[in-house]
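In this view, the complex is presented without one of its protein chains, the others remaining in place.
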Amino acid sequence: MSSYRVAGKGRVDTGKPVDFTFDGKTYQGGVGDTVASALLAHGEHLMGRSFKYHRPRGAVAAGSEEPNALIGTRRGPGRFEPNTRATMQEIWPGLETQSQNKFPSLKFDVGAVNDAAYMMFSAGFYYKTFMWPRSFWDKVYEPFIRQAAGLGVSPTEEDPDHYASRYLHCDVLIVGTGPAGLAAAKVAAQDGLKVVIVDEHSEAGGTLLSEPQAKIDGTPAWDWLSATLAELKATGVKVMTRTTAIGYYHQNFVGLCERVTDHLSALPDDTPRERMWRVRAKRVILAQGALEKPLVFHGNDRPGVMLAGSAQTYLNRFGVLVGKSPAVITSHDSAWFAAFDLADSGAKVQVIADTRAEVDADLIAGAKSRGIPVKLSHTVTATSGRLRVKSVRLNPVDGGSVGAGSNVTCDALLMSGGWTPSLHLFSHTKGSLTWDTDLTTFLPNETPEDCIIAGASRGLWGIEAALKDGVTAGEQTLDALDRAASGTHSYAVENDRAGTGVTHKELLTDKSPGKAKAFVDYQNDVTAKDLRLAVREGMRSIEHVKRYTTNGMATDQGKMSNINGLNIAADALGKPQPKVGLTTFRPPYTPTTFGAFAGYHRGEHFEVTRKTQIDGWARENGAVFEPVGQWSRAWYFPKPGEDMETAVRRECVTTRNSVGIFDASTLGKIEVKGPDAVEFMNRMYTNPWTKLGIGRCRYGLLLGDDGFIRDDGVIGRFGQDLFHVTTTTGGAARVLNMMEDYLQTEWPDLNVWLTSTTENWSTIALNGPNAARLLAPLVEGIDINDEDFQHMSCAEVTVAGMPARLFRLSFTGEIGFEINVPAPMGRQLWEALWAAGQAYDITAYGTETMHVLRAEKGYIIVGQDTDGTVTPQDCGMGWAIGKAKPDFVGKRGLMRPDLVAKGRKHLVGLLTEDDSKLEEGAQIVFDPNQPKPMTMVGHVTSSYQSDAVGQPIALALVAGGHDKMGETVYIPMPDRTIKAKITSTVFLDPENTRLKIAKES
Amino acid sequence: MLHPVSQHQPGVLVASVAAQVSLCAPVARLSLRAKGDVTPLTGAFGVSLPSGIGTCAETDRLSAVRLGPDEWLMKAEVDDLPAILSAGERLYDTLPHSLVDVSGREVTLELSGPKVLDLLTLGMARDPEMIPVGDARRLNFDGVTVLLWRKAEDRFEMDIWHSFAPHILSLLKTGVAELAAEV
């Protein structure tokens, strides 16, 4: 057994040894140990180096509030986590851990020179030092800060674990499994009520785990605990351990992070490392207990200096003596009990020093009976020991003056500055706080949430008080749920240790306070001196003091430091604490992994990805994909050896020379049906629809009421009251939302309905001079020629035996068709067309070729050539506006002064003088010789290589462009300036001769 | 006439001791939109259109759910589709409405098993227990709008637009295995 382990004490199963390593050295602990308790069992207090001064540090606490003992944990490749609290990480066989912020070793660290330069690194150091000279910033200061910044090291490999999340709905959520939480759960656990109780520790019990001496209604605390847990589970209460309530959000929405596998040596299959529970509770009971405050004195951070309550926990829960000859310095009764427990387990307690002049006679008697020297009215002014505390200097205080000090040898120093209710989650609810002068702390006041706070978290010390308050909380909760409590619950506790105490700012000292290293925030290395300096330098609000000194801004969110910091700042400001205020606690309560927040949404499941019915064929045929909105779309289809440029050129040339096939299924489709369908279309789109014949289709342009282009698409009329609307791929949901908005809220009188049919159809586009030849033999119901099925026609037909809505339209400038078949038939149709197309050397093409072909014809893509500030006239599409219509969405907008003003940017074509391809997004100027910054007059919106045109083409928005045809503009690039000529947007076949189907001879 | 067909064979897609996900056989699906007194449609379709949003009505060959104030969805035998469409057509002049064949739009997954309620909590912020047996709800499941029918205490059907099905199925597969590991 390791030398600090006490036989017969604690809940660790030392009969089941567990080997793990810390900085390469193997240590043995038992099942139930944390890394901290197992190291302490071997007498190892030194666990890390501090962030700023690299001072040696040990565990100061035994729970999640631990600021010092941050370690890296490793479980094979990829599984490395920095900044894990050694006090929370359970050991398992094979666990590798390492200390942080040290070089080359924990015991000898060169960064500790910062400590020697303590006087330089005071509050506001960064603000003051790195101000000047400015030129030093890039070369000197920033690299220095980057080198020094950060706690621990980031993992370098991708995390191989998986993470989970679930929603959980319950009637009552109880946070904390201490006496208050358990008593509340016992009351609330009723048939038909779903009760959940959670605790961040590996086992339930809270303070009961540290106080086995208590007897509840005559039953030893631990027996009562097991019986109560068994009873709760039997009643159907969900008891969750290793589960931290990280945040309390609106309307009783609480985030719980469950650590599922971090304590296991072998990872089970299909099991996440962590799971985020998103809980919606009708009622919440917060029973998170209280956190012990350190005392603030010079040398209060030496390894071996520890909270007295934590020492008691290490002894009673883990069976570990944190020292064999500890000394105690306290301002609260609770540390006396800790000292007694350690003494009773064989420690030789060197002294109990109390800052108070008077303490309870029973405590004095208890010390006397154990032979422990007592010093009342004492302060501590120093500690010694490089890597572990060796002695403490105690001085008597008389009427505010500090007498001569004397050194007491010790191997640990237990301290207690009293207790602070844990108000973090309560603060998340926007709960208000009140200052309690007697307890010198904030207590919870009112919260807007359906929530009760119970036990030590509202300043009630002792197990009996907590149990009774838990009962009350349970009863009030039942009452709020319109349930009656069954039976009466009352508790009597023997050997309870409620206790009282006082609170201090930094302790009195006989040394220069300006040189004292009396730490308030251990994790950010903030001292009392820093806080006073901040006030001297003009900080008045606690929020400013916090940011100037970084007090409470570390990963522990000031769990130990906030109240001590406030007391000191208030003293320095000469104001009462509530006038200085408390900084806001924000979620998460403890550091939480990105994995837990991401949950399932990583890798393949990162975001919703929509796939068409033809996706499988595209994948089998080597397509490269690009995301378009939520869709994954085939971008191009490279043949072996082809790069993107070659593949796209081949796809373009084949389509222009013969025929290409394209999956257009992602286009949005809306069935507009009802007696007022045509009226609705007239109001919604710019174009006139009344005279559009059944069986004809038309390009439709959709504006917002501001007059700017929102969407476009071809719309077919399949009946007097029936339109088949298509929208852009990315705009489908937005357009339907906009249409529903106008229909439901502006024109509820219209008898017309909108049904999304995007996914009802697979849509396949055929384009090219051979498109009609390929398609005609497959179509039943109509003859494919210019007489029976002219350009911009639509019909319900059969294609390759499948029912289809067939459109004749073109987004390429070639003869074109879009064939809609019921979605699941999409691949079948594609393969039929592909087979038939072999005779014509058909090519499949993707979105890139589609973009090139349409740009050659000057067809815009909404969202690429327009950006939400472009009107139809700006795009040269005034022809699409039904000027005779009394109103349509955007009509009034188009008359706005800004939209009819001269000098608007117009969409034009650009051809470069040197045949170079412009960059999309490149800025355009009229005069390349003007001084910088130049006046930018537009930008390139689309740019492609074009075999059909014989040189690269571009579309651009240029100020007054429609009036500058043939003029030259300049595109300055980093290495040169490119000259380009403004042209029409139509680069190919302006007479539309290619759209005609030649008569077959 | 549009025959709904699927690229995939109906049957079990993933199963464990906790839960099972199966692909249902294709059915005819119709979106019905109408205002005012819809009683005449009841006669036409042979099912009395349910009145509360989320409630359902069923006959041997057809089930209907009310999805909104003027919206119903009907699932029917594939062979009955033409008759339903023409029944609607006959009523159109007296009771204007929109009846759209959306048989091609979605797939239905059947979710069942002892842990099926937990499986649903992976992707759904609503409490699945609050959906009464026999009801259906359109809701957000992992970012996707789906229609969830509660067929029995431990059996649900989820209608999903085709393109979203791979995303949803991947989460359900993860969940079916994860829940089994806890048993």
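Note that the chains are named A and B in the order they appear, and that numbering of residues resets to 1 at the start of each chain.
Criterion: a contact is a pair of C-beta atoms (placed from the backbone, for glycine too) under 8 Å apart; a residue touches a chain by one contact, two chains touch by 3 or more.
Throughout what follows, contacts and distances are computed from a predicted model.
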| item | value |
| --- | --- |
| Chain not displayed: protein name in its UniProt record ("ABC-2 type transport system ATP-binding protein", "Chemotaxis protein CheA", "Sarcosine oxidase subunit delta" or "Amino acid/amide ABC transporter membrane protein 1, HAAT family") | "Sarcosine oxidase subunit delta" |
| Contacting the left-out chain in the complete assembly, out of A:K16, A:H250 or A:R586 | A:H250 |
| Residue among A:D223, A:D398, A:E645 or A:D741 that touches the chain left out of view | A:D741 |
| Candidate in contact with the missing chain, chosen from A:D360, A:E607, A:D705 or A:E831 | A:D705 |
| Residue among A:E787, A:D887 or A:E1000 that touches the chain left out of view | A:D887 |
| Sole residue of B:R61, B:R138 or B:R155 that reaches the chain not shown, by the stated touch rule | B:R138 |
| Where the unshown chain meets chain B, residue by residue | 53-54, 67-69, 71, 125-126, 130, 137-140, 145 |
| Residues belonging to chain A that touch the chain removed from view | 249-251, 253, 278, 280, 430, 448, 705-706, 737, 740-742, 744-746, 748, 886-887, 891-893, 895-897 |
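FYI, only the chains that are shown with their structure count from here on.
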| item | value |
| --- | --- |
| Gap in Å, rounded to a whole number, between the CA centres of chain B and chain A | 33 |
| Residues of chain A that touch chain B when the two form their complex | 162, 164-169, 268-272, 278, 280, 600, 604-605, 607-613, 616, 631, 671, 673-675, 721, 751-753, 755, 757-762, 803, 821-825, 827 |
| Touching residues (chain side chain B, partner chain A) in the complex | 1-7, 26, 31, 33, 35, 70, 96-98, 100-106, 118, 121-122, 124-127, 129-130, 142-144, 161-164, 166-167, 170-171, 174, 177-178, 180-182 |
